[in-house]
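Note that this complex is displayed minus one protein chain, with the remaining chains in position.
Chain lettering (A, B and C) follows the sequence in which the chains are written, and residue indices restart at 1 in each chain.
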Amino acid sequence: MTTMQRIQHDGTGGSHEADESSPFAPQTPQEVESMLSAIGADSVEELFDVPEAVAFDGEFDIEAKSEFEVVTEIEDLLGRNADRTEFLGRGHYDHYVPSVVDYLSLRSEFLTSYTQYQPETSQGFLQALFEFQSMIVELTGLDVANCSMYDAATALGEAAALAARVRDTSGSRVLVPETIRSERRSVLENYADGAELTVETYPLVDGNTDFDALSDRIGEDVVMVYAESPTARGTIEERLSDVATLADEHEAAFCLGSDPVALALLEEPAAVGADIVIGDASVLGLSASHGMGLGLFAVKEGYLRQVPGRLVGTSETADGRRAYTLTLQTREQHIRKERATSNICTNQAWVALRTAIHVASLGATGLSSLAEECVTRAAETAARLDEIDGVSAPADDRHHFREFVARTERPAAEVASELADRGFLVHEVGEYEIQVCVTETNSGEVDDLVAAVEEVLA
Amino acid sequence: MTTMQRIQHDGTGGSHEADESSPFAPQTPQEVESMLSAIGADSVEELFDVPEAVAFDGEFDIEAKSEFEVVTEIEDLLGRNADRTEFLGRGHYDHYVPSVVDYLSLRSEFLTSYTQYQPETSQGFLQALFEFQSMIVELTGLDVANCSMYDAATALGEAAALAARVRDTSGSRVLVPETIRSERRSVLENYADGAELTVETYPLVDGNTDFDALSDRIGEDVVMVYAESPTARGTIEERLSDVATLADEHEAAFCLGSDPVALALLEEPAAVGADIVIGDASVLGLSASHGMGLGLFAVKEGYLRQVPGRLVGTSETADGRRAYTLTLQTREQHIRKERATSNICTNQAWVALRTAIHVASLGATGLSSLAEECVTRAAETAARLDEIDGVSAPADDRHHFREFVARTERPAAEVASELADRGFLVHEVGEYEIQVCVTETNSGEVDDLVAAVEEVLA
Amino acid sequence: TWERETESGEAVNEPLLSEKRTETVTHDDVDLPDELVRDELTLPEPAEPEVASHYTRLSQMTYSVEHGPYPLGSCTMKYNPKFIEDVAALEEGAIHPDRPDEDAQGTLAVLHGLQEYLAEIGGMATATLQPPAGAAGEFTGLLVARAYHRSNGEDDERREVIVPASAHGTNFASAAMCGYDVVELPSDEDGRVPVDALEEAVGDSTAALMLTNPNTLGLFERDIEEIAEIVHDAGGLLYYDGANLNALLGRARPGDMGFDIMHYNVHKTFASPHGGGGPGAGPIGVVEELTDFLPDPHVRETDDGSFEFYEPAESIGKVHGFHGNWLVLLKTYAYISRLGDGGLKDTSAMAVLNANYLAERIDLDIPYGPFHHEFVASAGDVDAAEFAKGMLDEGVHPPTTKWPEIVDEALMTEPTEALSKEQLDVLAAAFTAASEKTKEELAEAPTTTAAARIDQTTAARNPRLSWQDVGGDDE
Partner (left out) sequence: TWERETESGEAVNEPLLSEKRTETVTHDDVDLPDELVRDELTLPEPAEPEVASHYTRLSQMTYSVEHGPYPLGSCTMKYNPKFIEDVAALEEGAIHPDRPDEDAQGTLAVLHGLQEYLAEIGGMATATLQPPAGAAGEFTGLLVARAYHRSNGEDDERREVIVPASAHGTNFASAAMCGYDVVELPSDEDGRVPVDALEEAVGDSTAALMLTNPNTLGLFERDIEEIAEIVHDAGGLLYYDGANLNALLGRARPGDMGFDIMHYNVHKTFASPHGGGGPGAGPIGVVEELTDFLPDPHVRETDDGSFEFYEPAESIGKVHGFHGNWLVLLKTYAYISRLGDGGLKDTSAMAVLNANYLAERIDLDIPYGPFHHEFVASAGDVDAAEFAKGMLDEGVHPPTTKWPEIVDEALMTEPTEALSKEQLDVLAAAFTAASEKTKEELAEAPTTTAAARIDQTTAARNPRLSWQDVGGDDE
């Protein structure tokens, strides 16, 4: 250990000898000496109690770089991502995030604090999370929202585990729509595995639950029925109340998958009888981020003590002021270990903060408008594609939210690939089906997309 | 005024009716009504006491846009700037600014506060400015630095005005090097005009002051001699002490132009006898920003009461703690009006903050390395260009800092233009002279530049 | 909020960077002759985590518009939208000022667009964007005036600039910097320019009259048409100080009132942040007749729709080494683009409404009116500066104090459009609370701020202006 060669500064972007020390460890060589002498050690090496047999004396061969070099390198690397206009959705959406969300959430107080185990010095973040929970409560109409899961898929997994826990009699099956993203289903299956549940699907007709088929498949061994609205195909479900009633009749929990923008407009989950709502809340708060999410998780009051994840509640200070604190921690792994409601510890708190700021920035009015535009834009874009020879849109005879499936006469794989060559990305979701998602961030390029589709289908 | 149509929220990026209200004015229609009623007015119009003859009832024809639309529009507009690698300098430089400078300076406490007229609630910014002043004092060796002028050119203008004020006998001339940027000279002349001074030049030989010629031109009517090191051609001046002595002999102030990076390495201004140092301090703190600057302004103690601009000093609080405050404000326009040392009010405080953070991030070691690299890079790049047939570099037989002039066999205008076609920008500074500036941000592309110059000269 | 305290419970100052850790470096290896190299350099040597902590701590001791009301009269401390910072951070805008025009078309397009926006808003022919601050705008405007008179062969004669007593100090100083003699015009009894006195003051020696409208009392100069006629008839020019333009956006334009030259304080009216004192920008607009005198370069559109810099025929030359405060100008362009006609008009409407509502809510004498976006209250028999310290303890920033002098113990108050009714009520309560304090209580204020009352007199008597002047930790 060459402590005497520790060099602190290479912010110059230059290539001098920074490779013996971390720029983020502030000790000077003199301080190291004085600290060692206080400890009574001759070297830092001496402090490591690692048996020689397992000590590492090799190199990782990772070259230290200046900040400028790293930033430039990563800019160059990411520059290899093709320049494309994405009309992609299916669970990950690109809504415009106002600048104020960045500026406030990046304040170091929020960004670099930890879980609020000492509430007296964490009131700000706790209040923000409490407000996030409250917004989700308003949007879902349910009584309890936690302050984050990882994403919609893991939230669904946790929902199934919860449904199994809260049920009086044991059960073994979870029913999900056949249109569910296979990735989401796969995550659910991994959660279901430990809970000894199996996952089965029920069919949809024209983007809407095939209620008769669902009625056939349900039974007393079903612990949870899951439905989505909007579905992964962008359709708005029309029989949610019926599904809820059916689930209830079989003592199965009814879990609805949605997102905060859709919830601002569509039927209130509580009103249709949902017991649990899951979804990805980062559709507000994060723009396209390669699938990074924020699991929304809300339940009816009866499930409170079985909720996984963090909950913030109000309390009082010694001097009688309102205060916020993490609460009901006895549900959690750090207290209850293997009997916890979940293993979740690190969560998505900062994304929840961003989502809350985004919701606040929009306000009731702005969020409502945004949601309405999701209906309008999908309908208008579908109508325009439908005018093209060789395209029929939407493929499902339903109302849509943000996105829709279009049937193409040419194979979808070819259509998608040729659109990509022209700079536009759409989903290929069937042999002759593409899926198109429109938000405010790509709506300016719908004209170009339509023209490109015309060319490709011509 | 359609107060009832005030709409607060259009952060959605959507195009709904936001055009009747400012998104940054929070009053709801109901609040407007209640405020009007408190005032006892029927409408906001009533509150305007503007004679009809001069009232404006037209339109500006500026269309309101959503935040997303504005950001997109400006991105598109600025995208029209050609994608070029700049080897440009001559007073405006592109050093890499570490991220920490952005994150800290953009904290709203710094960014959105005002001049520190209430020091009790502005201690943080005051201390930062005090530290900025201190850094400039360390770099120049002079006793007093103010906490910003607009840029080097206006600082030079203020220096001349100061030189005229502090002189016992009246004078009428200011001497500047012939290599000074014409723009900087033009600003100086505008300041000189009001002070009834004229600006004259003295020649340089090979990038160094022609001392004999300067001796010829100086006289008792000269109030200030100005020299630069590095000069606008990138040369390091070698006779600063002689110039200082000469100026002193004629009771003229000696003003040196430099910048904080150069000052970290080159002769200390106080040691060579400078009375005033001016320059652009934003070479640390701002990257290329179309010439936006930060006027560095430091003087010897004797000039203190004649210094233009803001000064921060230490004082004490009622409870005996150290405190910072704007001081010697009786020099300033808001107190002394036409007898003030300058009209400056709004200054570049936030840039000074950024510069201070940048200096702190580099530390003594990092700043020193950066300065040394400015010598090395210029020398190495000049040597490489010198190897090319048809190029002779550096044109001046001096040591250089950051940049140098190269003589080309083909006309410089053609060379610069053909280099631009290849993606590289250099200065055309003479009929057969180009100027090239290298910092850490473009040094990675020196190879490509050399190759392009070879092609162009081939 | 959190504050580090010592064991004895006393709050601790953030140490100076120089008190934390410094390093002295020498240059032993650089390839330069020794005599060109400084002996040594001593500067702080913090690691990045320490830099971050230091400035974060300093920020915590700094009040800003995001903390609450900041009603400094004539300063227009309004909310600074965040998206304009993102626009300023766009890499495409980070170019060198010496680029050839053809490689800088994006930047030129923004500059040209802003020239046009400002011209339209001010009722001027065009606007130069070069002046880096309001005072620099005044200086530039007067250079233009002087160039105009010089071109008429009248520069020797027209040596006077007339400035009302209530004008900003910069007006006086700018005139002096241009070599003009300043003629000060007292206010008439209703707080406005006395037309009679003006008529007497104006003459062959008049270069210009500088006027703020609404003036610093918030009053519209109702006789502006007559004033303009008087000045113009005497061959003088009329200069508009744009500090209070936030009151009139879309309601009245200086050009329509007869002004020949004006400056815009974009960091006031158009919400670019004040940054603790700057940077701002002080573009000046001029009428057609004066466009040839504008600083070099100006931007124009060419026949093919591209943009170019050009030197106006009789340009005064330069007032900034390059093109002014580009980042500020870019933010201004973004702000105006966002608001549009309706938003701009609403801005002044709400600014005026807020000022009138706040005035209604506070219990101090406000001798002049009807005012627009700001008003000047009197602290009565209390020292206005002391009154301000009392307000600090209410968690708000006080107004501008003791100025303009026409009002005794003036509290010059400008809430701006950005304060909500709730915040105005908080601010009004702070006025009330301060006025209920005794002299003794005020003398002890503030007690809730990062620092207790600071002795400014000693600071000036024995100036210590760098850490080299600061001995120990507790000198």
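The working rule: a contact is a pair of C-beta atoms (placed from the backbone, for glycine too) under 8 Å apart; a residue touches a chain by one contact, two chains touch by 3 or more.
Predicted model, so just to flag it, every value in this text is computed and none were measured.
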Contacts of the unshown chain among the visible ones are A, B, C
Just one of A:Ser361, A:Thr381 or A:Ser443 touches the chain that is missing; which is it? A:Ser361
Could you tell me which of A:Thr179, A:Ser342, A:Thr355 or A:Thr408 touches the chain that is not displayed? A:Ser342
What does the interface between subunit B and the hidden chain look like in terms of residue numbers? 8-9, 11, 23-26, 28, 98-100, 102-103, 108, 121
Hidden partner chain, residues of subunit C it touches: 1-5, 7, 20-21, 47-50, 52-53, 56-57, 60-61, 63, 66-68, 79, 81-82, 393-395, 418-420, 422, 426, 429, 433, 448-450
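Keep in mind that, in the parts below, only the chains that are shown with their structure count from here on.
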Quick one: report the Å distance separating subunit B from subunit C, using the average Cα coordinate of each chain. 18
Among subunit C residues, those touching two or more other chains are 45-46, 48, 52, 56, 81, 83, 85-86
Could you list the positions in subunit A whose residues touch two or more of the other chains? 8-9, 11, 98-100, 103, 108
